[in-house]
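For this depiction, one protein chain was excluded, whereas all remaining protein chains were kept in their positions.
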Amino acid sequence: MKLSKSPWLLHYDASSCNGCDIEVLAATTPRFDVERFGIINTGNPKHADILVITGGVNNQAKSVVKQIYSQMPEPKVVVAAGICACDGGIFKDCYNIMGGVDKVIPVDVYVPGCAVRPEALIDGVVKALAILDQKRDAMKSHAACEINYDKNSDTKEKNQA
Amino acid sequence: MSNRSVVPFGPQHPVLPEPIHLDLVLEDEVVVDAIPSIGFVHRGLEKLVEVKDFNEMAYVAERICGICSYGHGFGYCDAVEHIMNIEIPPRAQYLRTILFEMSRLHSHMLWFGLLADGFGFESLFMDAWRIREKLLDMLEEATGGRVIFSINKIGGMRRDIPKEMLKSFRQRLEDLTEDLKVTVRTLLEDPAVKSRLSGVGVLTADEVETLGAAGPFLRGSGIRRDSRKLGYLAYDDIDFDIITHNDGDTYARTYVRAMEILQSVDIIKQAIEKTPAGEVDVPVKGFPNGEYMTRIEQPRGEACYYVKANGKKFLERMRVRTPTFANIPALTASLRGSELADIPILILAIDPCISCTER
Partner (left out) sequence: MENIWKDITEETLLNEVQVLRADKYRLVQQCARKTEEGNYELLYSFGKGYDAEHLKFQVAPGQSVQSISHIFPPAFLYENEIHDLFGIEIKDITLDFRGGLYRTAVKAPFA
């Protein structure tokens, strides 16, 4: 079973004007219904596979964003929703804005727009799902290597001795 | 003996679409004090007056908040128009009124859904947002945007709303009314809803006034004040009453907002009926020089826009006081004495808008 069939989504507002945030919420409601991809909106980072993040990230939100990202289990994907999350947007010149989520955590998918349109966001999330699967496959092959490594651990110790 | 403990609430919390942090001081389950801590969405956009000229600032002002964006754009334009002695044409006054009420309507429906979700009534949340989409469709047809409209400019509107479109809005609102009534009734008359909302977070009329609260928070404690009665735009020619409730609890605040949903539909219909023909903008010459403070009624309460200009292309200062900023002292007062489990509802009942608060 692929992880992308039932991913859980976490949303955080990192200093946006909340226009994108209400569009993220709108994407979960009947007209756009992102839940038809098996996605559930969760409030707990430790349950989440996809982080949808809005806003240009200010000084105070920086540590919160890092904290939330580190609490999410691997594999995980980050979707930057809206132009502010992509590069700071209209607030780029503000003294308190870092200018984009990728200044703080790695971003997998950029969805521009002011505000981001729900259709575009769904498109971005679906792209993120494919990346999530790739990351999981990579982890699997990585895990397989580790098991092989363990099998040879005796020889390794002998070599070192 | 009771135990005293401090529980941090937020900034990332399931019921909050936006970040705010509260330190809740508890004695067992009861909150004895709440200390707010904000700044997670402070961008500092008031300082953008140094790099964006007074025309561009209208679009920055709109982005103070994505929910009350229309009002922010209008409030800023109104302040500059006063400084420059610009009288906008009557048709623009009416169209601005119509769009303002539409934006109030979509904002209230948004709050309505979030509140329902806050106490676990998810189907009502989905229903409110389903109806809201129909309102957004109209706003999109008229302005081109769902969230940020950018239709106001200094001197009027960027584009007209054709007569046929207004007629179709009238019809579509008529068709929506029954839906809206059923939804509002579900919220106000459901015994489960009543049991969650009644008697919690009570503030008297004296308390809300002293603590400087605004909007439905104020009117829910029986104070009859609505800045729309200041008579800006076309509100003087429209017949509407100020909705109040005397209980001062969370139910009263909910009642005021819910009834305002139906009232807004009525205001829009009246305004469409009376909209005169004519131009929607006047030419603007020169740069503003002077100062002015506009006060308008946003969905969350009174908002103030202070503009100081000195005859140059770039303003000297633009300052916005938003209703949620004014509501914070009263909000923390309403939390005192309530149980921890009620905190999310109490916060949602004032319809907080954090990006407005911090700008």
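Going by the order they are written in, the chains are A and B; count residues from 1 in each one.
Keep in mind that, in the parts below, a contact is a pair of C-beta atoms (placed from the backbone, for glycine too) under 8 Å apart; a residue touches a chain by one contact, two chains touch by 3 or more.
Just so it is clear, the structure is predicted and the values come from calculations on it, not from any experiment.
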item	value
Given B:V280, B:I328 or B:L346, the one touching the chain that is not displayed	B:I328
Identified contact with the non-displayed chain, of B:H245, B:K269 or B:K308	B:K308
Listed residues B:S123, B:S195 or B:T210, member touching the removed chain	B:T210
Interface with the unshown chain - residue positions in chain B	35, 37-39, 42, 44, 46-47, 209-212, 225, 227, 229-231, 293, 295, 302, 304, 306, 308, 310, 316-317, 319, 321, 325-326, 328-330, 358
Contact footprint on chain A, counting only the chain that is left out	58-60, 95-96, 98
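Note that in this section only the chains that are shown with their structure count from here on.
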item	value
Centre-of-Cα separation between chain B and chain A, whole angstrom	31
Residue numbers on chain B that touch chain A, as the complex places them	11-15, 17-19, 39-45, 47-48, 51, 59-60, 63-67, 69, 110, 113, 125-126, 129-130, 132-133, 145-148, 353-355
Chain B-facing residues of chain A, complex	11-23, 25-26, 29-31, 42-45, 55-56, 58, 60-61, 64, 68, 90-91, 93-97, 114-115, 117
